[in-house]
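So that we are looking at the same thing, I have put the structure below in structure tokens.
A single protein chain has been omitted from the complex, and every remaining protein chain is retained in its original position.
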Amino acid sequence: MTPLPDILLRPIVETALREDLGRAGDLTTDFIVPSDAVLRAAMNARQQGIVAGMDLARLAFTLFDPSVSFSALKQDGEAVHPGDCLVRVEGPARSLLSSERTALNLLSHLSGIASETNKLVNAVSDFKAHICDTRKTTPGLRLAEKYAVRAGGGLNHRFGLDDAVLIKDNHIAVAGGILPALERVHKNAGHLVKIEIEVDTLAQLDQILALQETLPVDAVLLDNMPAPLLEQAVGKVGGLFLVEASGGITLQNVKSIAATGVDLISVGWITHSAPTLDIGLDIG
Amino acid sequence: MTPLPDILLRPIVETALREDLGRAGDLTTDFIVPSDAVLRAAMNARQQGIVAGMDLARLAFTLFDPSVSFSALKQDGEAVHPGDCLVRVEGPARSLLSSERTALNLLSHLSGIASETNKLVNAVSDFKAHICDTRKTTPGLRLAEKYAVRAGGGLNHRFGLDDAVLIKDNHIAVAGGILPALERVHKNAGHLVKIEIEVDTLAQLDQILALQETLPVDAVLLDNMPAPLLEQAVGKVGGLFLVEASGGITLQNVKSIAATGVDLISVGWITHSAPTLDIGLDIG
Amino acid sequence: MTPLPDILLRPIVETALREDLGRAGDLTTDFIVPSDAVLRAAMNARQQGIVAGMDLARLAFTLFDPSVSFSALKQDGEAVHPGDCLVRVEGPARSLLSSERTALNLLSHLSGIASETNKLVNAVSDFKAHICDTRKTTPGLRLAEKYAVRAGGGLNHRFGLDDAVLIKDNHIAVAGGILPALERVHKNAGHLVKIEIEVDTLAQLDQILALQETLPVDAVLLDNMPAPLLEQAVGKVGGLFLVEASGGITLQNVKSIAATGVDLISVGWITHSAPTLDIGLDIG
Amino acid sequence: MTPLPDILLRPIVETALREDLGRAGDLTTDFIVPSDAVLRAAMNARQQGIVAGMDLARLAFTLFDPSVSFSALKQDGEAVHPGDCLVRVEGPARSLLSSERTALNLLSHLSGIASETNKLVNAVSDFKAHICDTRKTTPGLRLAEKYAVRAGGGLNHRFGLDDAVLIKDNHIAVAGGILPALERVHKNAGHLVKIEIEVDTLAQLDQILALQETLPVDAVLLDNMPAPLLEQAVGKVGGLFLVEASGGITLQNVKSIAATGVDLISVGWITHSAPTLDIGLDIG
Amino acid sequence: MTPLPDILLRPIVETALREDLGRAGDLTTDFIVPSDAVLRAAMNARQQGIVAGMDLARLAFTLFDPSVSFSALKQDGEAVHPGDCLVRVEGPARSLLSSERTALNLLSHLSGIASETNKLVNAVSDFKAHICDTRKTTPGLRLAEKYAVRAGGGLNHRFGLDDAVLIKDNHIAVAGGILPALERVHKNAGHLVKIEIEVDTLAQLDQILALQETLPVDAVLLDNMPAPLLEQAVGKVGGLFLVEASGGITLQNVKSIAATGVDLISVGWITHSAPTLDIGLDIG
Partner (left out) sequence: MTPLPDILLRPIVETALREDLGRAGDLTTDFIVPSDAVLRAAMNARQQGIVAGMDLARLAFTLFDPSVSFSALKQDGEAVHPGDCLVRVEGPARSLLSSERTALNLLSHLSGIASETNKLVNAVSDFKAHICDTRKTTPGLRLAEKYAVRAGGGLNHRFGLDDAVLIKDNHIAVAGGILPALERVHKNAGHLVKIEIEVDTLAQLDQILALQETLPVDAVLLDNMPAPLLEQAVGKVGGLFLVEASGGITLQNVKSIAATGVDLISVGWITHSAPTLDIGLDIG
């Protein structure tokens, strides 16, 4: 998969390093470790999962000290098992010890997201449904977290409020209905802006289908609908536009959701609540 | 509990708003919602837990639009139950709809941390042990996440590499033993810097105890020790310095760890892997 | 039209004020103007055009001095004629004189873009074609310049490399043809990402049309095609997707381009080469 | 000519790259172009003019990817003709395609300014008059645009409000006349601060000449004066200080203005309204 | 005297507050002081001197907490004596106690500079000589420190390398003499750029005087010259341009330097080595 350019990642890593180093740097290491001590270390998986964030880990070590050599043995998107070596680093002992936590925090956070995403992706592999993310991301890390979703095999939903239209229930309520909402959107949206609309009932879906000639949408978001209703909805739509299911998705129920024939299943918790993937640094 | 000053929180919220608004702002809302529409909304808990991050939520709304009124009905550190209203906001509909996700992301992330922390705190309430955090935090959010730990009733471990000495196994290895490590630290550390040292065996602990007259420590970190060993260690130390247990702590085993008499139990996953607390915004 | 939120505009205005004030502020005004002198002034159009950038002008005055009162008499998107008053400001004379140039620079730059856009929009008003912009914007000002295009009645093309796919000739060349290019895009793109492809010959267009069932596009970009060819292309497409004309558009030829039936006409110079709209500040 | 140091240019280019890459980078290139594809390309002039901004173009490519090699075949200030190659770049295809637009936007914007400046400079080459710029620059780009003016053969007027005194009509009005204005300036200005004053009538000029012994100025700005009046003014001043003409300068009338004997002719539109110089990137 | 605009001061104060508050804010105050406690306090001079930096002090309190009321009883440039009250503040006790050190650090640093400057200014009050500063300022604080020099009655020398030409011995050496150095400067400098040149011997001064018709300078800098030589130099120059003395100036010898008739006496230590003015905060 395509890495994000360093120029987008650097501010994240600089902030992370500076918040850890504070105003005096690494007291313990500076007091104890001789300046000429050299170290080799490996970042090893202690848990099964999918790697993401190798570039962030590399930047954590090399922005702290450009003389550190960083060799990636795995790539973002690759599966790892307990004991697998992801990275070998070598350089001044002080530099490795002072930047390892930042590297690990970044790598294990993104790998956690990739791993959870991938479990869902695998669970629905018999179906056409894609797993995708939401805007429920950790503040400041959206671009990295959405990258991790891609590493896990998922697709990205909107990156922000500005790159597609997603008409939600509140918008419909304020607008006074689906018709005026769609009219206003079509009057204003640029030609590269896709339009998706949230649907809570099949009656609403019928309304949207009836407008498809004049006020077409690219996708509907079926929020919190049980599988049987989803299946009915998919049937009604008949491939005219994409159908996204959302809300209450778990590793247990995702397969049954996918079996309804929906095109997309969006899941908030893969970014906002994924536990980190356990990765450790071992000397030697 | 004491809130963090806005001047520390503002950069976090500005970054979060800008990454969501992108280069064109909230397309959907701007297309659909009239500029003079006014809205009232409530942020309601959909899950039981502890609130944290009210100031971040307030800043999300008011940095976007200072005319939004934000009334907190709960305080950081307070328990909430499903249905409880945390916040009432009122203002231009566009402003509320464009900033709600940022507010919710921040509030539910920190409340998730406070809630997980609090479960552990409650589990050990019969013992003197305090729950505390680690440096395994989400990059860019450390000060906010450590605040959330306090909101959940926990204590904070080091804020960074610069505000205490924590001698780990790798430091001891590079230094060539506990004695030279402690000697170097005592030679260099300022008088307000506390010293903690990681201990993997009781033999190491004996060594530290033997040096306590000349090279005292403030605490030892017993990493991944089973409860019986912890108990022995606590007995050996006899209150001479603090004893911290770490590694593999779960909601299931934390009580038995606390029962060993340790002073502190540090837990990485309360910051790096806490699921968010489910909080939603309801119009009206 | 919907204004951009201040939180996106503030960094632009702060940078502009600081680059003008330098390290010592406004020497002339500070030396000459008494601190208690109060002034009223008007920003008046000296040329016919369309206004854009009122919020930037407001921020220039009020970020410099919050006590300045700023009253907008025109709105972004509104037409003005020589002599029309756009804004009335009142406040400390020093503040007005020190911030007026920044306000004027911003307002006249964006109004220039809106005005040029609007001339094109008017020229094609008998046709369905929309005028839209490109990524040829002034570095650092893209979001403001694209806003100005909207103020002038235009639509926005991509805001950046990340919010839609636009397959250009070089991409096709590197990919080894239209087919592999479209295959790779369809394999990777999220469901909210629209796909546009550049077409240099009618033969290429035929190829794309033949793939429309399996590898559909949302739009084609016909680069530098003369009107008769454009017309042929529009006929071939038959409304299956949008047709965008680009390259060499002038105020003189735009109507004949629109008459070919294209949906979109994109023009680089409305952002990269629009002369400013002449707006001046008059005291009193 | 002397280039600006990279440390002043880097923030401009980083902002430009980030606003184009957004939160997901270059979707099209990332989807289509293999990571190991290598490309050679040339930046070629498609129009006659003067080059400026080579360092900004270099930084656009190399801040995105330090492995890109950038060879400048022309220097800032040099004339180019259609077909002339300005730059050869070589490196990873993805890197070149993702950063070319930023490089072109910067280079063509500054070259446009240099080219327009140069036309005026050439038009007055038979006279002693210098062409100079104003503070009417594009917000955020002043230092680069003023550099481009130098590349075109022009001189720079004030860089900001803080590096010289320029007493304008409003200052004179608020001060209550030329005498008190000059008195206050002379009382306050440091010894390295030059003093220029705007003059609207020959009577005002006489006043200034009468004060030259006690309250000298370094230059007068004759705003919007017709050529015959300018000539009279030049005669009156007799070389005692510099005479600057300003307002309504065009390529058509600039020679007649220069013929009046003025020392400086300042022109706002060379920075605020110069069309870009057409430069393109060609593969191979 | 004219204050600097807040928009230039705010970044300095925000940096100062954040470096003091770190990642957890004011532990002591937060632990001890009740959130509803209110305090009144005064900033009192404990030493005689000149005040500078009132706006920075105000921003320290009010950026931390906008509800703090700040009343200035003295103005920048005013003399104070031990016991004089400079400022009264009132507000939440926590806010006052957490921001007082930042306010005091800024105010006492700038007042120290103003006070030392003022001693020199008073010492030369019988002569026409002005005291001025240099570029030997504390990194990051130049604009504030130069403001403090003005508050002390001094004039400002260059604000940076870009706002005047100062030809030093090394430039002359590299250029191959005074003549080529002045030629190159005159060929390149804009009309608002003043020219000063360093002179180490009277022979050099003669050379400059001989060139004054064709390559005039605005000032000469006589570096480390004893008073008799200075006097000779002043005589030679005869008012043709300004004469600046520099190097080795003390409070003891400044009067004798001024008595030589020089126009300017520049002193590095008023910015780089001025002790702070002792100002304290007293409760009540």
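We call the chains A, B, C, D and E, going by the order they appear; numbering starts again at 1 in every chain.
Note that a contact is a pair of C-beta atoms (placed from the backbone, for glycine too) under 8 Å apart; a residue touches a chain by one contact, two chains touch by 3 or more.
Note that the coordinates shown come from a computational prediction; the quantities given were computed from them, not determined experimentally.
The absent chain, not drawn in this view, touches the displayed chains A, B, C, D, E throughout the complex.
Contact with the chain not shown here comes from a single listed residue; of A:S98, A:T134 or A:T276, that residue is A:S98. Residue-wise, the contact with the chain that is not shown comes from E:N188, picked out of E:Q48, E:Q75, E:S125 or E:N188. Only one residue from B:E19, B:E198, B:E244 or B:D278 touches the chain missing from this view: B:E244.
Check E:I12, E:V80 or E:V237 against the missing chain and you find that the one touching it is E:I12.
In the complete complex, the hidden chain is touched by one of C:G22, C:P92, C:P139 or C:G268, namely C:G22. In the complete complex, the residue from E:P66, E:G160, E:P216 or E:G235 that touches the missing chain is E:G160. For chain C, the residues in touch with the chain missing from this view are 19, 22-23. Mapped onto chain A, contacts with the missing chain fall at residues 14, 17-18, 21-25, 30-31, 35, 63-65, 94, 98. Although one chain is not displayed, chain B still touches it through residues 130, 132, 155-159, 162-164, 190-194, 196, 218-219, 242, 244, 263-264.
Note that only the chains that are shown with their structure count from here on.
Chains that count as touching both chain A and chain C, per the definition above, are B, D, E.
Taking each chain's centre as the mean of its CA atoms, B is the chain most distant from chain D. The most centrally placed chain, judged by C-alpha centroids, is C.
Computed from the mean C-alpha positions, the centre of chain A lies at a distance of 23 Å from the centre of chain B. Taking each chain's centre as the mean of its C-alpha atoms, chain D lies 31 Å from chain E.
Each of residues 19, 21-25, 30-31, 98, 142-143, 159-160, 163 in chain B touches at least two other chains.
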